[in-house]
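Only a single protein chain was left out; the remaining protein chains are all shown in position.
Residue numbering begins at 1 within each chain, and the chains themselves are lettered A and B in the order written.
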Amino acid sequence: MSSTPVKKQKMTLEQFKLKSEWLVYFLPFFIGVLIFTLYPIVNVFLTSFKVDFNYITKEFSGWGLDNYKYVLSDPYFHQALKNTFGYVFVVIPISTCLAILIATLLNQKIKLSGLFQTAYFVPMVTSTIAVGFSWRFMFSHNYGIINYLLGFFNIAPINWLGDPANNFYALCIYGIWAILPFTIILLLSGLQNIDPMYYTAAKVDGAGPIRIFFRVTIPLLLPTIFMVIMVNTISCFKVFNELFPLFQGAGVANNLYTVVYYIYYQFRVLVPAQYGYATAAALILFIIIFIATMFQRFVEKKINN
Amino acid sequence: MKKLFKNLSFGRVLIYLFLTVGAITMVFPFYWMITGAFKSGTEIISFPPVWFPTSFALTNFVEAFERAPFLSYFINSVVAMVGSVSICSFTTIVGAFAFSKLDFPFKNVLLALLLGLMMVPFEMIVITNFRTIIDLGLYDNILALIVPFTSSIFYMYILKGFFDSIPNSLYQAARVDGCSNWKYLWKVMVPIAKPSLVTIILLNAIASWNSFLWPSLAILNKVNKTLPFGLYSFVNEGGSRTELMMAASTIVVLPMIILFLFARKQIVNGVARGGLKG
Partner (left out) sequence: MKVTIKNLTKRFSDMTAVNDFSAVIESGELIALLGPSGCGKSTMLNMISGILAPTEGKIFFDDEDVTDLSPEKRGVGLVFQNYALYPHMTVLENICFPLEIKKVPKEERIARAKEMAKLVHVDTMLDRKPGQMSGGQQQRVAIARALVKQPRILLLDEPLSNLDARLRIEMREEIRRIQQETGVTTIFVTHDQEEAMSISDHIVLMKDGFLQQYAKPQELYDEPANCFVADFLGNPPINKANGVIKNGKIVLEGDCEVELEAAKNIAEGREVTLSMRAEAIIVGEAEKACVGTVEEVYVMGKEVLAYVSLGTTKVRAYIDAEKTFDKGQTVNIGLKKRGVFVFDKETGERLA
């Protein structure tokens, strides 16, 4: 009599174990995501609407759009937007065109391709800070190698880093150099996925290399190009690390605020830290990135049709 | 015919010329950094610049090590990298297995949610994570460089894709033989997924080694800094001796360059497949 309920209980325990087994695999992964990705997103979203948020006492005087009003009327944020968008509009077209050209050449049957690839890709794995210092050395006004080389073209030494009129271009040059390896890798792998029969067919039809490039290669590569532009745009909107080795911050005259630097400034440099402004600016950045992504998807669809 | 051949070879020469100039531009900052690390104080500020240092004595490195605790920066970088990468690899493997082979409530909803979260920039969540680390009492602790990076949606998603491509009959065959999920994962799935895993580990290690924003937020004291942050503070506080700056930068950059030379194919393939910056 008494053995039946015991057996039944054992069955349910076993079934419970079987049914909950997924938690053993799921939880180790998900706990980290929950605490360090999911919760912060919700928290940033909520904090951005809290008025007069005190980060020590966590008290606030009410809900509202005050943080957004402040950020959107802050001249430094305007400057940050201007610089960030300017950076995207300079770096993306130049780096994409250069990368298409280099990837196409690397995709030819060339000798020493391993050596070339190593040279083109190695900047990808190195620290933005450390290499940035090398660029700072190269950009040096008085003894920099760049000004020395420009001297051969009769160009007078440029104060790349110390002059607010030039430091934006220094930032862009370093940015283009730093983003090229990643861009070339993606485009090269896109090129390698193109079936060679298209080239053979075009050659049979009597097309020359230039025509093949513009009429066959580019159209077939277009999806990859769009993907690369999308990923790079997102990463360029977040330009930040490069500012530190080159300028130790936002440039000589505080003229090189970027959106992420503005966020960093609000909650890490300012005392007391302004979490409300930082989160509002972060949300604005997210919305900008989101819109940029949607816009590119839209254009991509338009072109594909 | 002859003319065509001639044109072709002229084109080839142009290709090589262009590629060589480009390649030199790409590696030049490294050349300048490493040679700069060996230049003397007068060589480094001479104009026209000195192309090759006259001696290869390690005096600049020695001085850099004397002025800042680069050895402990190095150790901290290694500890943070090994800690976060090994834990993250574990959670990535089990998480990918759960999403690829196990059934549980709201699985597809969760997966869609996670994909959406991938769009959110790290720079945004960093604000809260900074507070979380302080609240957890981990501020200025080496653990602060490990704990927030113990799981990654992106790597989980990549590995899940690979797990999905392993035929389900393998799983059924193992189940029929009485193989538990746990054993199947570690004895069958993981060995088969080894190439993907190596790539994930490499990309994760590179990202960890080079990270700057997060250590600069979470770490305060010299003894707990990692290499990029330590290097930055060294330059920022230690004045403007360029040759020391170059020597210190070389210490940060060299391990990753060596890693890249050995594992170029895995890293490049991983980046090409993942479509995310390494």
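We adopt the following convention: contacts are C-beta pairs under 8 Å (C-beta built on N, C-alpha and C of every residue); 3 or more make two chains touch, one makes a residue touch a chain.
Because the structure is a prediction, the values reported are computed rather than measured.
Touched by the hidden chain within the whole complex are the displayed chains B.
The chain not shown here is touched by just one of B:Leu138, B:Ile192, B:Leu254 or B:Ala272, and that residue is B:Ile192. Note on the undisplayed chain: of the listed residues B:Leu58, B:Val82, B:Ala173 or B:Leu220, the one touching it is B:Ala173.
Where subunit B meets the chain that is not shown, the touching residues are 167, 169-170, 172-179, 183, 187-188, 191-192, 194.
The rule we apply is simple: only the chains that are shown with their structure count from here on.
Taking each chain's centre as the mean of its C-alpha atoms, subunit A lies 15 Å from subunit B. Remark: subunit B residues 11, 15-16, 18-19, 22-30, 32-33, 36, 44-49, 90-92, 94-95, 97-98, 102-104, 114, 117, 119-121, 123-132, 147-151, 153, 156, 181-182, 185, 206, 209-210, 212-213, 217, 227-229, 231-232, 235-236, 242, 245-246, 248-250, 252-253, 256-257, 259-261, 264, 267-268, 271-273, 275-278 touch subunit A in the complex.
The residues of subunit A lying in touch with subunit B in their complex are 21-26, 28-33, 35-41, 43-44, 47, 55, 101-102, 105-106, 108, 110, 114-131, 133-138, 140, 142-145, 148, 177, 180-182, 185-186, 188-189, 209, 227, 231, 234-235, 238, 240-241, 244-245, 248, 260, 263-264, 267-268, 275, 278-279, 282-283, 285-286, 289-290, 293.
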